[in-house]
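This report concerns only the one structure given below.
Other chains of the complex are left out, but the ones given are in their true place.
A and B label the chains in the order they appear, each numbered from 1.
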Amino acid sequence: MKTRYLCTQNQTDKIMAENKKLSIIAFSGDFDKLTAVFTLGTGAAAVGYEVNIFFTFWGLDAIKQKQGRSFTGGNWLTKLFGFMMGGLKVTPTSRFNFLGAGPKIFRYLMRKNNVATLEELVEAAKALGINLYACEMAMHVLGLKKKDFIPEVKDVLGVASFLNLSEGGQTLFI
Amino acid sequence: MKTRYLCTQNQTDKIMAENKKLSIIAFSGDFDKLTAVFTLGTGAAAVGYEVNIFFTFWGLDAIKQKQGRSFTGGNWLTKLFGFMMGGLKVTPTSRFNFLGAGPKIFRYLMRKNNVATLEELVEAAKALGINLYACEMAMHVLGLKKKDFIPEVKDVLGVASFLNLSEGGQTLFI
């Protein structure tokens, strides 16, 4: 994090967000959408929101231990999916991917313009105490275990449990 | 439904969700996103949420009578769109579609891991009394009539009416 520009700098003094809550269902594995997930999450957490992120389907990529391509999964088919999904370092943008150049260009622009990169945003999420959850059902489908995820993942939840803890706040599906 | 794993099993005892509401604007026609719509909807309904789903644009696919490819629509152009959109049985995944293999692999993984498939989730939605609505404007654009949809569709609504009945709950755009 250090000196990089975070979207909420010089706003912390303006906003009091105690007792406010933001919950995000992180479904997409696209680089730009995951960036949105963590930008919104860290932006809200930085001003005092309780932030809950529920990773499901392609979004589970963001919380995998192995961030490069890896054969994570219970059998050869889920392993293959795991390999193709890739992980945070190789995830494509939803538009203008150009065989992987898209995310590189974005990273370059973000560094150049002193904006926190996706990896930095994930680190910020951990530092800000954002609650990270993994979707039970998607883990079943993709053959993933809790041990496949980064240790910061707080719990494995079903949909209803997540919706329940999101009550009373703003909930987004990304 | 029967013995298959639903994301909310063994959670019903933990959560009391009376007077809670989940509303979903189902815009996407992608297989994985429609799965998310129905997983979230049935998961919430199973623990007592009032659930409202508003199908619009590509999402209207999910509630069409004819679930294979069919020429549904008022003129040749909307008929062509209807054919291309295809319906629930041929809808693609948003990533890794592989000319239709993606959804097949998903279905296989879901069956193998004893997770409810999309068709089963739609049946569950009906059984759980989820309120299904169709978007008036999108029907105009695509030349669709109420009779083109499954009889469980409760009403044809405008945007404002749907937002109004979503008030006081969580609303997601998928």
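One rule holds in what follows: contacts are C-beta pairs under 8 Å (C-beta built on N, C-alpha and C of every residue); 3 or more make two chains touch, one makes a residue touch a chain.
If you're wondering where the values come from, they're calculated on a predicted model, not measured in any experiment.
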| item | value |
| --- | --- |
| Whole-complex copies, counting every chain including the 2 in place | 3 |
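Here, only the chains that are shown with their structure count from here on.
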| item | value |
| --- | --- |
| Rigid-body rotation angle, chain B and chain A, from Cα fit (steps of 5°) | 120 |
| Chain A-chain B separation of Cα centroids, rounded to whole Å | 25 |
| Contact set on chain A toward chain B in their complex | 25, 27-29, 56-58, 77-78, 81, 84, 135-137, 140-143, 158-161, 163-164, 166-167, 171-173 |
| Complex interface listing, chain B residues touching chain A | 5, 7-8, 11-12, 14-15, 17, 20, 22, 32-33, 36, 39-40, 43-44, 46-47, 49, 94-96, 105-106, 108-110, 113-115, 170-174 |
